[in-house]
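The other protein chains are all here in position, but one chain of the complex has been omitted.
Showing chain A:
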C-alpha cells in the first residue's frame, strides 16, 4: 500500500512540457480538484461564490504542495455493477461487524487466526488499493502486507478454525476484486477476470496449500 504513495519527482520536473501534455495532466487532476473544492465548501457549510473561489485557491495550493502521482483511472464505469459492489460491501460490513462483536462479547475462547497470501488478477494500483480497503473495512480480515510487484495481498484473517475457512476467505477476496473490476476496471482487467476465474485461483492456492 505504501509503495504506491511515494511521490514521483520525475513527473513533476519535466522540462517545458508542451500544451497538450499540460491539458492532459489538468484533465487527470480535475476530479481530485473538484472533490477538494466540494469538501472545502462542505466543511464551511456554505455554498457561496466566496467559498467557491477560496476553495479553488486552496485546492490548487494543496495539490501543488502535497504532490502525489495522479491516480490512473481506467475511464470505464458501470453504474449497475458499482451499485452491486456497494450494496454487497455494506451488507458484508454489517454482517461481519456483528459476528466480530459477538465473538468479542461471547464467553468462549477466541479462535485461531491465519495470514494468507492472495494473488490478485488485476494489474491496476487503484483496484488493488480499493480491494485492500474493502477487505480491511469488512471485519475479520486485515491487510498485513501488500506486494505491488506481484499483485499479492497478505491478509490476517480472524477466526479460521479449518482450512475450509481459509479457502472461503481466499475466494471472498477474489469475488470482491471481480466486483470492483466489473464496476470500474479497465477492459484488459475484465478479460483477465473472465479468463482466470475462481477455479484457476483455487488451483493456484492448491500449490501453496501443500505445506511442509
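Definition applied: contacts are C-beta pairs under 8 Å (C-beta built on N, C-alpha and C of every residue); 3 or more make two chains touch, one makes a residue touch a chain; residues count from 1.
By our rule, contacts and distances are computed from a predicted model.
This complex has a chain not shown, and the name its UniProt record holds, of "L-lactate dehydrogenase complex protein LldF", "Monovalent cation/H(+) antiporter subunit G", "Indolepyruvate oxidoreductase subunit beta family protein" or "Phosphate transport system permease protein", is "Monovalent cation/H(+) antiporter subunit G". Contact with the chain that does not appear here is found for just one residue of A:34, A:57, A:110 or A:188, A:110. Annotation: of A:26, A:57 or A:101, A:101 touches the absent chain (contact as defined above).
The chain not displayed touches chain A at residues 1, 3, 39, 42-43, 45, 93-94, 96-98, 100-105, 110, 112-117, 132-133, 136-140, 142-147, 149, 152, 154, 156, 158, 160-163, 166, 208, 211.
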